[in-house]
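Only one protein chain is missing from this complex, and each of the others stays in its spot.
Chain IDs A, B and C follow the sequence of writing; residue 1 opens each chain.
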Amino acid sequence: MDTFLFIVCAIVSVGCAVNLVLQKHPISSALSLIGVMGSLAVLYLLLGAEFIAMAQMIVYGGAVMVLFIFVIMLLNAGTEKTSAKSWFAQIAGFPLLSAFVALLAFLIKVVLPPLHPVEFGSWVGGTAEAIGMLLFTKYLLPFEVTSVLILIAIIGAVVLARKEID
Amino acid sequence: MGHIPLSWYLILSAILFGTGIAGFVYRKSVITVFMSIELMLNAVNLSFVAFSYQLQRIDGHIYSFFVMVVAAAEAAVGLAIILTIFKNRGTLQIDEVDSMKL
Amino acid sequence: MNLWLIPFFPFAGFVLNGLLGKRLSKTFVSLIAIGSVAASFAFVLALLGKVYPLNVPFSDHYFTWIQSGSLSIGCDFVVDRLTAVMLLVITGVGLLIHIYSIGYMAHEEGYSRFFTFMNLFMFFMLVLVLAANLLLMFVGWEGVGLCSYLLISFYFKEKFAADAGNKAFIVNRVGDFGFSLGIFLTVILFGTLDFGHISSTVAGMPVETSAHMVTAITLLLFAGAIGKSAQFPLYVWLPDAMAGPTPVSALIHAATMVTAGVYMVARLSFLYDHAPMAMHVVALVGLFTAIFAASIGLVQNDIKKVFAYSTVSQLGYMFLGLGVGAYSAGIFHLMTHAFFKALLFLGAGSVIHGLAGEQDLRHMGGLRRAMPITFITLGIASLAISGFPGFSGFFSKDAILSAVYERSPWMFWVGAFTAGLTAFYVFRAFFLAFFGKYRGHHHPHESPLVMTVPLSVLALLSLVGGFLSVPTWLSGVYPLGEERTFPMVVSALCGILGICIAGWFYVIRPSMAESMKASAGPVYTLLENKYYVDELYAETIVKPVIGVSRSLLWRGVDEGFIDTGLVTGIARVVRGWGSLFRQWQSGSIRNYATWILAGSLLVIFVLGLFGGAR
Partner (left out) sequence: MNFFIVSLIKIAIVFAVFMTTLAYLQWVERKVLAHIQSRTGPLRVGPHGLLQPLADVFKLLTKEDLLPPYVNRFFYLLAPFLAVSLALVSISIIPFGPEVNFFGTRTFMQISDLRVGILFVLALSAVSVYGIALAGWSSNNKYSLLGGLRSSAQMISYELPLTLAIVSPLLLANHLSFREIATSQAGYYLGFIPRWNIFQMPFPQIFAFIIFMIAGFAETNRLPFDLAEAENELVAGFHTEYSSMKFACFFMAEYANMVTITCVATLLFLGGWHPLFPAPYSNWVPSAIALLAAIVFFLQLRDPARKRDRFTFPVFALVALVAAVLFAIPFLQTYLVPLFWFCSKAGLLLFTYIWVRGTLPRFRYDQLMHFAWTFLFPCALLNLLATAFCVAVF
């Protein structure tokens, strides 16, 4: 059951990710990204991170991606044009990318120490209670700083978006 | 039934991250590029959670939580910037936003 | 005992007038200016009354100004008998001239500016005189130079005034360059700049061993004096300096600042005593300047120019006295000269004021009825400068000539001849102005009381100044010269002869002057053009300097090397490389991302395969 779920979610997430890159229209890409996020949330659940899974759906799926869709709809972003610029990226991008992924896979397979096999429910550390405890004790300062960061981001976004630029 | 090697999760994360890079490098719409960045962040989050499982500690969850929060803030500001770019340039093509070059 | 208060009063006046002068009424401005100088004068009087015998110098230390290694330069003031004379002259004459200025400047633009600068000048001059070391003296020295520049260019809207200011400033730089070199050499040789220390050190030195260094020092310092006191060959700025207002000419360019060189040499007499050759040079320069300037003065038509050349000539006299070792005589002449030369200038100023700015002698004449007080006071001054027996100039000039006669008779004869010339040209101007028929166009009138009172006081001083025997007062500092009858009689006779000839030429037989002029022909032309010294300088120094600056330094070094070679050259090289590297900075975000990808690939490769991950 675990394996089945993992494989399904992995295929969905990779498929959606590839679709994100291949789709010409931003809104298709955005929906693909939501798909990735949803399947990742399931994977988080498999890994025993239920709070993160829900936060993934609420924050990413519910807030961030809605913003994206909103902006796409607002700007009526069309399909993109082909461009002759950035020749370096066009040429060197794919070889570098394959090398990168291959290197990462090699490192994961070869270099990393032996890893636990994942069994659903064998370790559930990511409850809301545990995360809350850690967040408000050990990570209290980062947490507060992050809240200030969000405040700044709100103000920045408001200023940027409402500014009248000639 | 049952046991999946943790390395699968990590490799999935690597693949997703690579896909994100591909989106960043090959896509030309600012919004799609931005979404590719989000995809990369998601891939990294998966790694965090996977390593958290390996170490049986939830610090990794905290990290991915912070990543999400920062990503939300970043999305707000980033989309505002995209909005401003569109207002000023009338384009969303990333290659046409190059006026810093002489 | 609060010596600092002496220069402080004028400084306070300077600050007040400088900052607020434009807002204050003229009355208030003059009140501040004169009050400050008067306070200073009163303070000097009170001080001297308190420390009257002044057998030992009286000094104040305020703070250490420069401390570098073993060299320590403090802000010290010192008062000895020499300083006392100078203080009295400066504050006293200065006060009179300030009072006079109220009347003279009454209708001028920049009233408060004038008094601001005057007060600043008083401050610096007092610092110069009070300074107990060379560097502080140099501060005052440069300060008065600055004020001189500012006041010469007082009518800065006129080109000739601005040019004259520049000329004074630039010519003085030549001398000051020597002066500063002299200071450096002093530091090297003595390790101190304090007069007291130098004096005691040099006293212990045998004349032979230190001769070269001390000679060098004294000659370099004398170069400064040449500039400041307008000696040949740097005298050229002083006649032009008459472009400034007449009180300035009286105060700065006759009575005080130009005598700073004389004061400096007298102050450093202990050094000059150890450098006989330098003394000889001082005497020769002084003598030559005296006769040279007097000869030019013979034919000048501008009343202020006449007195300016006379100043140069009289300063030459002073240096002549210093050069033969008669320091007290030099200072004596300095004092009397301050009285009668200030009077001459103020009288000339009164005439000019009465004639609404007319300065040319050829347009004056017969003014004795129109301005009787000016006539009388100016007459007293002329008699004083001519060395007429009984007047102040007679005593001081006699003191110098006696000393010169003792040292070298030929110098005496030249000096005596110069005295005759002096008497002649001064009375020429005097007769041209006050006798004969009026040749001008304006309606002459007597000056106001505020101008005539200082004239009268100065006339009194010119009359009796000679009886204030400065050499006796200074006998503790400088050896007292021997009075001789023969030089006294000769110089007096020369002076009287000069007056008589002038009277003959310009009062009794006015046509004689014209015929003399015609018969002298080329000599007259030479004199009228001041020996073409200015033209000579222009040709030999100014033009080459400008030419070299323009062709070599400007076109060659600045434009060719620095601009084209260094500035644009470097820019071109940078731009060249930049255009190469610019390909990298394509402005394309996707390219940048690719570079980041390549970089992270490298980092992961290195870290993963060779680094910490293993």
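Simple rule for what comes next: a residue touches a chain if its C-beta (ideal position, glycine included) is under 8 Å from a C-beta of that chain, and two chains touch if they have at least 3 such contacts.
Every value quoted in this text rests on a predicted model; they were computed, and no experiment measured them.
Within the full complex, the chain left out of the display is in contact with A. Listed residues A:58, A:91 or A:151: the one in touch with the omitted chain is A:58.
Contact with the undisplayed chain is limited, among A:11, A:74 or A:133, to A:74. The chain not shown here is touched by just one of A:12, A:27 or A:115, and that residue is A:27.
Contacts to the hidden chain, counted on chain A, fall at residues 27, 31, 34, 41, 50-51, 53-55, 57-58, 61-63, 66, 69-70, 73-74, 127-128.
Methods note: only the chains that are shown with their structure count from here on.
Distance between chain B and chain C, defined via averaged C-alpha coordinates, is recorded as 81 Å. Chain A and chain B have Cα centroids lying 5 Å from one another. For the pair chain A and chain C, the distance between C-alpha centroids works out to 86 Å. Shown for chain C are the residues that touch two or more other chains, namely 586, 588, 590, 593-594, 597.
In chain A, the residues touching two or more other chains are 85-86, 89, 93, 97, 100, 104, 112. On the side of chain A, the complex with chain C involves touching residues 85-86, 88-89, 92-93, 96-97, 99-100, 103-104, 107, 111-112. Residue ranges on chain C touching chain A, taken from their complex, read 586, 588, 590-591, 593-595, 597-598, 600-601, 604-605, 608, 613-614.
Within the complex formed with chain B, the chain C residues making contact are 582, 585-590, 593-594, 597.
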